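One structure, pasted below without further comment.
The complex is shown incomplete by one protein chain, all other protein chains being positioned as in the whole.
To keep things simple, chains are lettered A and B as they appear, and every chain counts its residues starting from 1.
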Amino acid sequence: MKIFNIESLYAGYDKTPVLKEITTSIKEGDFTGIIGSNGAGKSTFLKTLCCLLQPISGKIEFLGKPLFDYESSNLARQMAMVPQFVENILPFHVNKFVGTGRFPFQNFWDNESKEDKEIVHNSLVTTRTLHLKDRLLTELSGGELQLVCIARALAQSKKLILFDEPISNLDINHTIQIMDLLHELNSNGATILTVLHNINIASDYCSNIMALKNGTIFFEGIPDNCVTGDSISSLFNKDCSVKKNPVTGRPYIFPHPGFTKNLRSN
Amino acid sequence: MKKKYKYILLAILGGLIIISSLSFGSIFISPQDMISFINGSGELNELQIILSLRIPRLVMTLIVGASLAVSGVLFQAILKNPLADPFTIGVSSGASLGACFGIIFYMSDLFILLGAFVGSICASSFVYLISKLRRFGSSFLILSGIALGFIFWSTVLLLFALSPAQQVHKALLWLMGDLSIARYSMLWRAVPFSLFVVGLSCIYHRHLNIIAFGDEFAHTLGVTQRDIRNLFWIASILASVSVALAGIIGFVGLIIPHIVRVLFGSDHKRIIILSAISGAIFLSLCDTIGRSIASPYEIPIGVITGFFGGIFFLILMMNKGVSE
Partner (left out) sequence: MRKFIKYIKEFLFNPMTTLIPLFFMIIFFPEIETDTISSSGSIEKIVSLSPAITRQIIDLDAEHLLVGVTAYHPPLTRKIDIVGTLVLPNIEKIVLLKPNIVLLSEEDNKVQFNEMLNSTNIRSHTFGRNDSFESICKYYLELATLIDKTSLAKSKLKTYSKTLRAPPKTTKKMIIALFVSNKPLIGASNKSYIGKIISHAGAINCLGLLNRPYPIISMEHLVMLNPDIIISILYHGNVKPVPFNTILKEFPELTVMKRKSIYIMPSDYGCSYTPQYYVKAYNLIVRILEKEIKKRNEKKI
């Protein structure tokens, strides 16, 4: 079932389109990784899907209905986004912060219901951050903060989560931990859409790759098919080789450092 | 210190300050005397008259203090800037212009009040409209507030340059904050109104928690631009009503939310009510000091909050520096 159906989308900040003529669709259960160079329009794409940006022209459908016909709280109940950074890190308790994920489901006069508390608890358990429950956000490390943000998104929606560069600032430990978590969520039925800089991680974990170049879709498909030396080299204008990852069997790219030019020419 | 003890301490402190605000002034009325007045002696004692003057003034001070503090909480969340004061948005300069206009042209007190209110609403409308052209970003709001402040303030100075000295003196006193016009007739209207607006902002406590983290973050959770705008207006109205009633009293909206956050945490569920209470208590303390220290002269309350607020702020900044 198609969750997002996008046709001829032009979108951007102000009037100049960053995204041009995007036509694609996201199906239920997809684990899509969006790759591309900086400025290609990846974050813009994500933001447009979240209804944060008005498209200049084109059509986006969410679950069959136009995206912009949805009420904001209705959308919030079905879709969660984890932004790249939290604009303002306040000394809130982790528990409360994750609790804000339940906001779209609460009325003005509601107190936190039992159901809300349970869902928050489960989110913390799934992301393995239960031990951080009573800590303040300001005390957490980068990786822990990211996990807590994911817990919050999980409390908001278990079906569809969008991520904007979730692992860009993290160490290997947290990177694998988070990607494993996303994989787990995906196998439990969530649709995941992530912007990633790390092609290899995307190749390992994602079921679907979408590459953006200069605001248009350069290629898309399953990693085995589309992550090739030629495609990645033309995507980034940088020479790369591709080899199979011996552990997962997915294609890994190896960009060529400058100093190896001499080695290769010989 | 446990939360429970903090609440009790706040309540006791509040009670003491309120009682002392009724006791001190040009003459000291002890609590025993107050009780005997309530029990009612036959004729109207002059001390009773004074008490009946101090009560409306106290009520107005509490309301203005609460409104300013809550306005500060709202603006700090919306602008995501802990230095946001209801007056950085240009509310104070707009109100100054409106009120000085009324004072210089010998209008009645009612029109001065209206002038202040209209002036401040115009200023915040202006800032808000400008920000609609761009995205409703926090830094933009603050910058346009400051720019507008310059324009309005220069106009006020122009009015001063062209006006007789006595009216300028009167205008300056208004600018420093003047709580002496408290009367029952104005109060029974202003108090329910302010309480209503403060209550309205309490409804938004969850929204505020979310908005404080970021605008885009808030949007993904279903807090729309419209909600943010409503909160902006509520905060502006609270500030405008306070300014219209009592002149420009700075620092309350800046300092009280900070102190409350340090003592009671950042959850807006608690902060809004506690800031209202703390702001009320703080302002009545400042007013009591202003009235009693140099009797029969009154030190304008804006001066006292300025001193206290400035000192508190410096201490806060130094502590923050240490912990970071």
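Methods note: a residue touches a chain if its C-beta (ideal position, glycine included) is under 8 Å from a C-beta of that chain, and two chains touch if they have at least 3 such contacts.
Predicted, not measured: the structure shown is a model, and the values here were computed from it.
K.L.:
Which shown chains does the chain we cannot see touch?
P.N.:
Across the whole assembly, the hidden chain touches B.
K.L.:
Among the options B:Leu97, B:Ile234 or B:Ile281, which residue touches the chain absent from this view?
P.N.:
B:Ile234
K.L.:
Which residue, B:Leu10, B:Met34 or B:Leu114, contacts the hidden chain when the whole complex is considered?
P.N.:
With B:Leu10, B:Met34 or B:Leu114 as choices, the missing chain is touched by B:Leu114.
K.L.:
Consider the whole complex, including the chain that is not shown, and state which of B:Ile18, B:Leu58, B:Leu141 or B:Ala190 touches that chain.
P.N.:
B:Ala190
K.L.:
For the chain left off this view, which of B:Ser20, B:Ser36, B:Asn81 or B:Ser163 is in contact with it?
P.N.:
B:Ser163
K.L.:
Among B:Ile50, B:Ile130, B:Ile259 or B:Leu316, choose the residue that contacts the chain missing from this document, as touch is defined above.
P.N.:
Residue touching the chain left out of view: B:Ile50.
K.L.:
Of the residues in chain B, which ones touch the absent chain?
P.N.:
25-27, 44, 46, 49-50, 52-54, 106, 108-110, 113-114, 117, 121, 161-166, 169-170, 173, 178, 180-181, 183-185, 189-190, 193, 197, 200, 226, 230, 233-234, 237, 241, 295-298
Keep this in mind: only the chains that are shown with their structure count from here on.
K.L.:
Could you grab the centroid distance between chain A and chain B? Build each centroid from C-alpha atoms only and quote it in angstrom.
P.N.:
44
K.L.:
Given the complex with chain B, which residues does chain A contribute to the contact?
P.N.:
Contacts found on chain A: 47, 50-52, 72-73, 75-77, 79-81, 83, 86-88, 90-93, 96, 100-101, 103-104, 106, 108, 156.
K.L.:
Spell out the part of chain B that touches chain A in their complex, as residue ranges.
P.N.:
So the residues of chain B touching chain A come out as 80, 203, 206, 209-210, 212-217, 219-224, 261, 265-267.
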